[in-house]
Structure formats: structure tokens, C-alpha cells
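A quick write-up on the structure given underneath.
Yeah, one chain of the complex is gone here, protein chain that is, but the others are all in their spots.
Presenting subunit A:
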Amino acid sequence: MSSDTKFTGQKFKSIGTSPLRPDGIDKVTGRARFGADINLPGQLVGRILRSPHPHAAIRSIDTSKAEALAGVKAVITSADLPDLTNGNSELFNILDNCMARTHVYYDGHAVAAVAAVDATTARKALKLIEVDYELLPHVTDVDEAVAKGAPILNKKCFTEGVEPKPRKASNIARRSEFGHGDVEAGFAKAAVIIERNFRTEQTHQGYIEPHACVASISPDGSGELWVCTQGHFVFRQHCAELLGMDVSKLRVTPTEIGGGFGGKTHVWTEPVALALSRKANRPVKLVMSRDEVFRASGPTSATSIDIRIGVTKKGRITAGDATLRYASGPYVGMWAELGAMTSFACYDMKNVRTVGLEVLVNRPKTTAYRAPSAPMAAFAVESMMDELAASIGMDPLEMRILNAAKKGTRSSYGPVYGPIGIGPTLQAAREHPHMSAPLGKNQGRGMACGFWFNFGGQTCTDLNIAPDGSVCLTVGTIDVGGARASLALVAAEELGISYDQVRTVVGDTSSLGYNDMTDGSRGTFSSSMATIMSARNAIKILKERAAKMWDIPVEKVTWEEGCAKAVGKKYGNLSPLSLAEIAEAAPNTGGPIAGHNELVADGAGVSFATHICDVEVDPETGRTQVVKYTVIQDAGKAVHPTYVEGQYQGGAAQGIGWALNEEYVYGEDGRLQNSGFLDYRIPVCSDLPMIGTQILEIPNPNHPYGIRGVGETSIVPPLAAIGNAVSNAFGVRMTHVPMSAPRILKALDEAESKKADETQQLPLEL
């Protein structure tokens, strides 16, 4: 790891150090409690019956035989859940995905559920449920879904975002457009215009922990839910609304989370577990199998992207135009919109247009996956950047530097940028030793850039000072990768005490005000902002208490290095009062001392990265191995540099898996063919090299410490970086991800035969 701190504005004591995480020992000893580790007295086992068909109408469901089986305590179908058919369409979609109402839309769609005394009985009960399906034609491919004559998933789907409203139903659920300038006028100024179609296949977040929850609803109508989630407040809201409960009567306690990456931002089985518990009047534990995770929790979108970019002879982009089709599963999402927004966000463009089309297909409902929608768009744009640079004989890194967005640039999606890191990451790449390291036989080097917005949102923290002067910080954002350590550092920094004096816990939904979920790289950004404000509120009280203890005016008290100090000639000789001394006296000076803060964290600074990678392609088999990889990314301010580095490395590794191997494979029958880790193979230890990192720190002016989100941007560049590296190794441009061995081999063979054809033709022309 290397850090370039030349941009940093502030000096810190705790921030920027890398102490050990507070949950480390629990996680290396097996003590940590994840979703499936929670048990309640008398709990039942919940199981879900899923559709084997990609598209069908449900004629009837007969649960009588299952209900009659000894040990079965509850069976539910959509009839046991509210009918939201004519209500809020977003809620309807969430509920319909959790339990199909009239139609199943994908292989794996839930149709019924049981709660039984043990797993064996539950399994038997599922086999006794009889569902009468009327099979319907299906479509799983994004391009086929928009083609003429495609089966229509939803006859009420008239493309949103098109005026006037279309009169004919289609699978295009929504159209979003962004951009500015005059695209055609821009193309008219170009010396070279390249136009291509890129495709990316559907991938899954691949968290190692399957979804798991324990639900318990009491006859008095109150309920509790223990669940691995990225957003327990959002889960509370959705579950309560779907079950017709008062939101405050449902208490959701987040467990440790075994990975999420966006996939644990939606409810899947939780409303079902609650409904089973309500019907059985007992706690119900519901854990997805790995097969269910792949078939019925939200992967990312498959895409098809048409893109056109024009440049001058000197390498300046004159115009960019992209139409991005994102397959969203059977329900509308926001994935195409995010793809359209992120496409050209790295570059300063006078004329740009991006159109996102949200396409319904018979695949699982898609959800966020780390910088959702950005990697696919970057694959297209960053591949084109290399190709355009080659067409005018320019170095691709120099062309990116020439076109990089900077402070004051109007972004392709609208807002004007403040201080940003794309230029500095590119400069750092130019100077990085990786760029000049020697390459071996069959090896190629590629680079690419990436962008992610980062989010803020509703956040609330409590900072409670214990009688011994130690501090407990309660946050409402889930710790997915070391945030508790980072937030303890922030509290320690602001209070002027040591990291060891602070303990951070993630509170349940009853212990804090509402918090948005841990997504959009917002966890540390937003909770650190609220923590700083909570600490400042606590310091205000600490100073008041010290003034009381000294019997001096509060205006004469300052807070320095964890102590109250009296200032001025009259009081300057008073010995400082430590936080512990003030806390000890609290019962006599006004009671417990705490600081609270509630805010909407605005101003999440946007994030940029540049990646460099070397690949070695085996020309015999098409297998590609990443042999060297470097991530350069702006963190704003790295609170805990080691964990920031871990985020960079993890994101890059996921991107490498996406680029080279991971994909959902659907058969002609519309069924998922590879719903396990054997066939959906994420990178294993022997697939990857060490992943080098360089952390840049361009402070976010909207955060007191300059912090930006860091979790997501690192998955954006790898697809294109590897594509460019493969192209540089063999001169073959890969336009379809994943670049699996068969696809690379096919591309190599095609290039070879093209070359052979040209050689054969040569003498004839002479």
C-alpha cells in the first residue's frame, strides 16, 4: 500500500491510523453471530416453494395435504398476505417478488412457504403443495426482450419517461436520458468516430453468507426480526408495510453480515418468515440455500450497450452517445438510469447524451451490486477510449488525461464537479512503476478509469459517555467491512481521546432514529459526519459540567486533547479535568452525559479510480490469468488506511471475476443452469495475484474531515482494464463480458482466420 498525502489539508491524530478492529476476536474465534447463528426457543424451520418455470400463470395452489402433515405448523401463499394490487406499485412489486400473486416471472419465484418443526418435515411439506401452472412464453435475454414479437411480461407496462405515453405495452419499463450540448454537431467535428455494441452478462454479488433471518410475531401484534441486512430500518419499514403492522411495533436487530455488496438491501424472505410466524404463533427461522440465493435473490443486470464516441486528431472527445439496455428482471428498477448517469462521468464533454432503458426479462429481480450499473457502462466507454486512442496513434493514458473531468467541469449527468480525483489518479498511474514494469510472453497491459457517486442520506448516532469515561458510540449503519473501527477513530479524534476508549455498536431499530441503509458507500461518510456532530454536542455538555465543577463561567472553558481546560488569567492555573473525571462527577453535575445527532448527510464527494492490470492469455486454451494488478483511488481522507486498502482490493477482485468468468447461464427452458459456486465460479485464491494499492486523498470539502465513500468505485474499472490488457496482448478487442476462455479462444481464432484471409488475398492484389 502507498498513500499520497500531498492533497491532504488537515492534520489528524487518530484518523489515518490503522488500529485493530473491535469485532476481530469474535470473528476469529467463531463467537460472532451471523444471520443463521441466531436461535430462539421453540423456533420452527421455514422453507419456501419456488417455481420451476420461468413464466406462468398460477391457476391454483392446493396446500391442504401439506397442512395435514404432522409437524407442519403453518403454510402460506399470497392469499395470507395483503393484496396490494391497486396500491403503491413499488410495494406491490416487493411483495409480489417475495410471494407470487397471480404469475411467476422467473425460475425460482416464490409461490408458497411452510413452517414446520424440523427441516425434514418442512421439505416433505413443500413436496405436498400442488400448484397448477399455465405455462407462458418467456424471454431471458435483454436484446431478445426488446425485439419485435417478444413475450410481454407485464401487459400494463407502458414505458415510463416517454411522452406521450406509449399506447402499446412493451418490456421497456422506463427510459432515462441525461446529457447536454449538441451531440450531432459534436460528431461533425470529430476526425474519428467509433461505434460499437458491448454486452455484459448477469453476475451475482456472491456474498458467502446466504440470506438468513429469525422472525417472531407475538399475538399482541408486536414483532421482532433478527436478520443479516445492509439496512435494518429499511427492512423494518418494508416488512411492517407488507404485513400491515405499525412500523414501531416491529423491532429489527441486525446480525453480523457475511457480505452484502448491495444484495442485502432488499427484503426477500423476511416478510415471508414474519407471515409464517404470525400464522404459526411461533418464531420461524428461514435460511436460503445457495441454490435459492442464486435463483431468487437479486443479482445485477445483464446489459447490451450501443455506444458511439468521436475524437479529434489530437485526442479531444467531441461527442459521446450511448444507449444502455439493462435487464432488470420482472420489475422496474433504477439500474439503467444509474448506468446512463455513470457512463461518461470521468470525462469533460461538451456534447454528450446517454439513454438508459430498463428492460423486463424472466430472470430474478435485480438489485444493487457494488457501484450498481457503473462497471458495465465503464466497460463500454473505457474500451472505446483505448480503441480511439489507437486509431489516432495516441497513448491511451495521455488521451484520458487530456479529457479528464476536473473541478468546474459539468458532469455528463448534470451537476458541476467540485475538487475531484480523476486527474490525480491518472497522473499517479503515469508515474506508477507498474506502468513501466516489463511484460512477459503472451502478456498485455491495460488500464481503465471508474466513477461512483457516493451517497449520504438520513443518519443518526448516539455517543454515550460511561461513568468511567469510556465512550460507547451507537450507529445505525451496518458494519460491512470495518466501519466500527473507523467510526471509533472518528469519535476518538473529535473527543481528543484514544481509540481504545471508544466502543462502537450497531444499534437495533428501537434504539436509534431512522438510518438509511449501508449502501452507496455512505456508511463511514454519513455516520462519521453524525459522529463528529454527536461528539461536538457531548463536548458542549462536558464543558458545561467542568464549568460547574470549577464554578466558573462556561465561556472560560475549552476542550483540548480529551480534557476541559480553564482559560484566561483568572482561571488559567486550574488543573485540566479529564473526560473520565468529568464523567465520574456526572451524578452530581446533572446526570448522564451524551451527545446525539440526526442529519441528512449531504455532499458525499464523488469518487474516481484508475486501475492498471497485466494479463497473460494462453493462446492454446484462451484462459486468462491476471498476473499484476494496481488500484489507484481517491479516498477523500482514508480514516483507516488498511481497511480502505481492503475495500480497493476486494472490489478489484470482484471486478476481475466479473471480467473473466462469472455469468448467469440460462437454458432454452428459461432455467438457471449454474446456481452453485461450483459452476458460478468466483475467483479463488489461486486465481489472483497480490493487488497493489495507492490511496490518494483529495479532501471532500463537504465533510469536516474530507472523507468520501470508498467501497464501490474499485469494482468499476476492472472489466475494461482487463479487456484492454487482452487487446494489448493479442490485438483482439473483446466486446462481451465475461471474457471466459471459450469467448477469448473464439475471438483469437476469428482474428487468426481474418489475418490468414488477408495474407492469402495479398498476392492476388499485387
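Rule of thumb we're sticking to: contacts are C-beta pairs under 8 Å (C-beta built on N, C-alpha and C of every residue); 3 or more make two chains touch, one makes a residue touch a chain; residues count from 1.
Note that contacts and distances are computed from a predicted model.
**Q** Would you kindly match the missing chain to its UniProt protein name, picking from "Aspartate carbamoyltransferase", "Sugar ABC transporter permease", "Serine/threonine protein phosphatase" or "Nicotinate dehydrogenase small FeS subunit"?
**A** UniProt protein name of the non-displayed chain: "Nicotinate dehydrogenase small FeS subunit".
**Q** Check the options A:Thr120, A:Asn197 or A:Ser753 and report the residue that touches the missing chain.
**A** The missing chain is touched by A:Thr120.
**Q** Looking at A:Phe608, A:Tyr643 or A:Tyr705, which makes contact with the chain not pictured?
**A** Within the whole complex, the residue contacting the unshown chain is A:Tyr643.
**Q** I'm checking contacts with the chain that's been left out. Which of A:Glu209, A:Asp462, A:Glu616 or A:Glu663 qualifies?
**A** Residue touching the absent chain, from the options given: A:Glu209.
**Q** For the full complex, which residue in A:Leu91, A:Ile194, A:Leu688 or A:Leu745 touches the chain that was left out?
**A** The missing chain is touched by A:Leu688.
**Q** Over the whole complex, note the residues of subunit A touching the chain we left out.
**A** Those residues of subunit A that touch the unshown chain are 18, 20-21, 23-34, 36-37, 120, 205-210, 256-261, 287, 289-290, 480-482, 642-643, 645-646, 649-650, 652-654, 676-678, 682-688, 690-691.
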